[in-house]
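Take a look at the structure set out below.
Only a single protein chain was left out; the remaining protein chains are all shown in position.
Presenting chain A:
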Amino acid sequence: MANWGRISSRTIGNHIRKRTNQGFIGSTVDINPSSGSSSALNGGRSVSDQNRRYLNPLPWSRATLSWFQRFKSTVAAKQHDSFLSSDSDDDHLSLDFPGGKVSYTCDMNFISESSQARVPCYRVLDDDGELIKDCDFQQVSKEVAVKMYSKMVSLQIMDTIFYEAQRQGRISFYLTSAGEEAINIASAAALTEQDIILPQYREPGVLLWRGFTLQEFADQCFGNKADYGKGRQMPIHYGSKEHNFFTISSPIATQLPQAAGIAYSLKMDNKKACVVSYIGDGGTSEVSTLTISYFICLLQFAHGYPNCFLQGDFHAGLNFAAVMEAPVIFFCRNNGWAISTNVSEQFRSDGIVVKGRAYGIRSIRVDGNDALAVYTAVSAAREMAVNEQRPILIEALTYRVGHHSTSDDSTKYRQLDEIVYWKNARNPVNRFRNWVQSNGWWSEQEETQLRNSVRKQLLEAIQVAEKTEKPPLSDMFTDVYDYPPPNLEEQEKHLRETISRHPTDYSSDIPL
């Protein structure tokens, strides 16, 4: 186990290069890509070395290019960059265009639609939770490890119990983060309290880590008067100013360009914090912009599936962050599914990680079910974003074990044995527990105690939340604007008259 003390992203890269990496859902990713991109014109002839230097590189200036080369090792694996000239430009062989110098070539070669090999996936623990030999990772103390593990368990139990509560009709809606506990907790653990979170919606673990209580979760789900959102939104749409966790909204990826703006603000204020925004695979189909400032915006793509990257706001967010040089970490939870849409129907690229380069953003692919890998990657990303004022893209491969939400039955569109496999054999909580236990930091007894305690607390919290009064009717009309305008005052007055004439139309649990 290497000490994290002076570890750099370069070292991680070096170590990663030595490893054979697991692909997503079992496929092996060859870390050593074979050479040559095919030339469409010449029916697959490899590009010879002589011709490589003439291939159009990215439109970097010479300075940018050499800067880029310096950080090549932070790339998870040595990419087959046949389109990137590895030689410095020869002036007489280059062209000037807006955007910089490019070398030219007389061979017409199309850049292949994909690399020969997929981008490898950084992991530290094997599927049984054993440390892979000679892996570099950021060591965590017993205290942090135990806290991480406890919170992962809490998240699991919270999900189970709230899901059941919805099934019993006690709350109207719920969605779980089953299978993504490592992403939730480990990413949060690698941040500071000042880092600002812009979630999608499948990251309650970040709030849990930061100290949001089970009661506070329950209050939001029940929409009672203790809910900070004043009962206005569906369950799971948490928000907490105290915990620097912006209120969740249902539209996918809208948080991404906002994260860019928030990060830019932090940059202007010279604050030592970052923004972290999460998104799922589906949301990546959105185009969004990102700006990176001294504060890393960690965008969490909560949609749980990388489709978030497909939304327009994904493009907008990443592009803005890159152009504005704002420290934003875009964290994509590629869990394979956007409701019923598998990633194969979401994009044709090699996942999300490859999209980072399209925006000039440094990226990494990480095993999202490996808490230590996630922790290490986020720590490194944060450091780079804060110190170098840049956005970072993290694609965490994982699997959405649960249904999309309580409104979904995923057995309708995927195999039950696939779900069971991921739930058992690739369980991130079990995996991390094994590692924590192997260090002598956890025992069966503590496990039982923890689970019982959390369960009990949750049931109590639900009971209390259920009994707590709902917000008063006036809360429907406040906060639309800073002060209610005349039309709302009139409507409230009119509504109250209606209620007094027809009280039975309205449930009695909303205080008037």
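Please note the rule applied: a contact is a pair of C-beta atoms (placed from the backbone, for glycine too) under 8 Å apart; a residue touches a chain by one contact, two chains touch by 3 or more; residues count from 1.
Methods note: contacts and distances are computed from a predicted model.
Trainee: Looking only at the UniProt record of the hidden chain, which name from "serine--tRNA ligase", "Smith-Magenis syndrome chromosome region, candidate 8a", "Sorting nexin 4" or "3-methyl-2-oxobutanoate dehydrogenase (2-methylpropanoyl-transferring)" is the right one?
Mentor: Checked against "serine--tRNA ligase", "Smith-Magenis syndrome chromosome region, candidate 8a", "Sorting nexin 4" or "3-methyl-2-oxobutanoate dehydrogenase (2-methylpropanoyl-transferring)": the hidden chain maps to "3-methyl-2-oxobutanoate dehydrogenase (2-methylpropanoyl-transferring)".
Trainee: Write down which of A:S94, A:S112, A:Q139 or A:S265 is the residue touching the left-out chain.
Mentor: For the chain that is not drawn, the touching residue is A:S265.
Trainee: Looking at A:F320, A:Y375 or A:W422, which residue reaches the missing chain?
Mentor: Of the candidates A:F320, A:Y375 or A:W422, A:F320 is in touch with the missing chain.
Trainee: Using the touch definition up top, pick the residue from A:Y228, A:Y421 or A:W441 that touches the left-out chain.
Mentor: A:Y228
Trainee: Among A:S141, A:S344 or A:N487, choose the residue that contacts the chain missing from this document, as touch is defined above.
Mentor: A:N487
Trainee: If you put the missing chain back, which residues of chain A would it touch?
Mentor: On the chain A side, contact with the omitted chain comes from 227-230, 232-233, 237, 239-241, 246-247, 249, 251, 254, 256-266, 268, 287-289, 291, 312-313, 315-317, 319-320, 323-324, 478-482, 485-487.
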